[in-house]
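Part of the complex only, each chain left as placed.
Chain IDs A and B follow the sequence of writing; residue 1 opens each chain.
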């Protein structure tokens, strides 16, 4: 509580408390959803693959033609400085989520949407709150397909990590009509498995790890981490086209995303996946990731 | 200037000055683009079709499962009250743009996106600033096709008027590669003419007024107004499928949107439309709209 009161946010050059971190309702983030983003987290208080995240952030900025006004190196420096400021407010067993939101700044009325004001840079650290997720590490979650489809890349490329994500909330709500605790499986407009809102999807079938190619989903850094861990474990991998049938008949299914790393799913649209328990490949990958970061990911969550 | 300083905003039950109208960076409007919207304007200080806009606003809220916490009647009352407060700050020849932005409120981390906090309600009045548009009333603008496509309705229905509109900014930038003053013509994923960012598109061919059916674009209230005016003028109307060929070979083309009502286009992808001047049907409709609202729409813009 005290921590919340003290935690700082970096806001366009200012260091402010969370409670004071506010932006104008005329900001293009609000007026136009015109805001790119990245999220990473710390493990043992160290930011995870920060440079990969910042590289992707600058790619999103470039493609959106937003000028952040600071270099990638400068962005890195303030990110680390913010973390240093907030670190003392965190318990020793806890970690931070590190979020960057960068909008095109104050929007101006008129025909031309080009950037006319300095970008709004928001960076904040939230303590990883895994209480909502932790039971899934052992029970597995329920993966459910929405009827609405992912936005196709020719409309808005999912690899531009951005905050215009109303569609994610809507498909998530659709999945929760089936089960209030459902995790959504979004299909693309051809009916192929695409992604979870902000996460990626893997299936294990006959020992092979399979995940959709990155041309119809966000190419997540957690996804990338799992692929690298799997290679180091010599698991056969296939980046391919997956369909609901593949998830229903898989031996194991899991999601990947920054907050929880790997979340097992043990049901899919009401059907039991495999034997209904968290499978060995999923556990092996969670173990390898824990080893990589020098801490037990599941134990941390369960301790919350 | 003074007016800017004094103008009030309605912000979730509070009346605050524009400069103080700020929301937390943790609001779901910023974090998730999870925000619906409506915009109307006044003519001669009277709000235009306010009830139609509010009805559509509540439809957007319903489909997004956002609980605004106030009834449509209450929303109407605060909207009119705000206008009454701000009216004295406006010159007699000027008018207001009236905007509602309603988000799902503060976002909470964790798996479930359901609304846990009161909605954030933002209502503001901006003086109509038509300086950027006014020359188009007489010269016509340059309509240009983007290569990215409109988000299909099965991904996010354009009729949910919302603020997750990064894609609009991106297609607008594409069109401006051709001409910095271009107005974008967005095609749907089948290549059919869909909409302008936040506006609709009409063509006049052999005396017939044609516009895309509303199943691949926002069904704008300005669009509806033009259709009603055309009916009253006994112009033949067709809601149909339009393609770039239809715009290139039309006699007249124009856009409709709340701020400018009707904006003629005299070029399309570098080709001259008709004889290159604002056509008689466009002028007739602008005249009819002016008559409907009891003021000269073009004259107001040109006086700015």
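By our rule, a residue touches a chain if its C-beta (ideal position, glycine included) is under 8 Å from a C-beta of that chain, and two chains touch if they have at least 3 such contacts.
This one's a predicted model, so the numbers in the text were calculated from it and none came from an experiment.
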item	value
Number of identical chains forming the whole complex, with 2 shown	6
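Here is the rule we go by: only the chains that are shown with their structure count from here on.
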item	value
Whole-Å gap between the CA centroids of chain A and chain B	32
Chain A residues touching chain B - in the complex, by the definition given at the top	9, 11, 18, 21-27, 29-35, 63-65, 97, 101, 103-104, 109-114, 122, 124, 126, 129, 131-133, 141, 148-152, 154-156, 160, 162-170, 172-173, 176, 180-181, 183, 189, 197, 259
